[in-house]
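Here the complex is missing a single protein chain, while all its other protein chains stay put.
And now, subunit A:
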């Protein structure tokens, strides 16, 4: 029997020193050692009715895998996790655990919850170091399925179907697969090598990945059916950047977070001129927004050499949707937070470059539809922050490119694809899931949707 650790606090995770890391793109959180992991695993009470699992959208068998870690049986631990979660190295790093599994852990009532995410990451990293075993290929069923988009939703759906023996092809618009995991979430939070290895794993399962395929332009969904595919899963994400529609948004030095992060992550602007794509980061940078995307943009700006980086958010700290860990990390690195502040105008110089951000002070009023108190402007409280770069990270919408080229897809009033519980759309043989259905959500929810759809596609094709 493993011994029990009664500590009320999580075993700390070693991380790069804040001063040092704010100048490089290496991973911030360094991960548990074997001792750390066993120590943390020994905090888990192995509850008979594990409430933690209720918080996990894909029902990872949390106490079972943690028990294996406590017993130093890492191989069993990872195989338990992989029964329900095909991207544990990713989820262990980026899941908002404090709102999911860890929030529901009984220990959270009287101290820190078990560090479930950290343990999940540990198990996945351990497996990668050993060299991931490739499962035997399933017997081919002889049916082709197409997956559009290679974010977590598409990759999960593709993997599950390949394991069942389907001939799966993933069509991705970019030159590299991975979706937001590649172009959005920065290297220092999720090393791209991990995403690459996950994709390689799928390829070894037999999944074909075709990059450079902007679906809707090069091929339509109907073309895919004509090519002999019998089902299609759409996982194209919510990639349409929103702007604030305030004056001055087209000044030079104003970026959408999508552009800013794509230049840095996908195009590797942090290695410019070794790589060919630049990004312009001034001395003083303002990032507008309060989610993960805003944190990632701000922390990236710092690493690109900005001297002062502000996060300008119209609500207060407690309403911020970003993961807690990212917020803490951002503060440690010296990001300056301007809460209850809303931009009203971007100010430029004669050459068209940004030179300032005019803002107005806000106060919290009555709760709005989201249940959060609505920020209302305080009259006459305008002030200007001097800035030379502004990054707008106030959310995204559905990209209409594929949708417009696909006949018979029912959309909801915001333009996202409407599906039933299993991800089935109004178009025969077409499923959808992830951000293109829910709007910007999380990696694990997108994966869950991909998984459900794969199951439903399997049932459908078996009946055919």
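Structural remarks
Assume a residue touches a chain if its C-beta (ideal position, glycine included) is under 8 Å from a C-beta of that chain, and two chains touch if they have at least 3 such contacts; residues count from 1.
We take it that contacts and distances are computed from a predicted model.
The subunit not displayed here is recorded in UniProt as "Sulfide dehydrogenase subunit beta", chosen from "Quinol oxidase subunit 1", "NADH-quinone oxidoreductase subunit F", "Cytochrome c1" or "Sulfide dehydrogenase subunit beta".
The missing chain, though absent from the display, is touched by one residue of A:142, A:273 or A:371; that residue is A:273. Of the candidate positions A:45, A:134, A:218 or A:378, contact with the unshown chain belongs to A:218.
Touch with the chain omitted from the figure is made, among A:175, A:324 or A:410, by A:175. Interface note: of A:262, A:425 or A:456, the residue touching the hidden chain in the full complex is A:262. Looking at subunit A, the residues touching the absent chain are 173-175, 211-214, 217-219, 239-241, 243, 249-250, 252-253, 255-256, 258-259, 262-263, 267-268, 271-278, 280, 351-352, 399-401.
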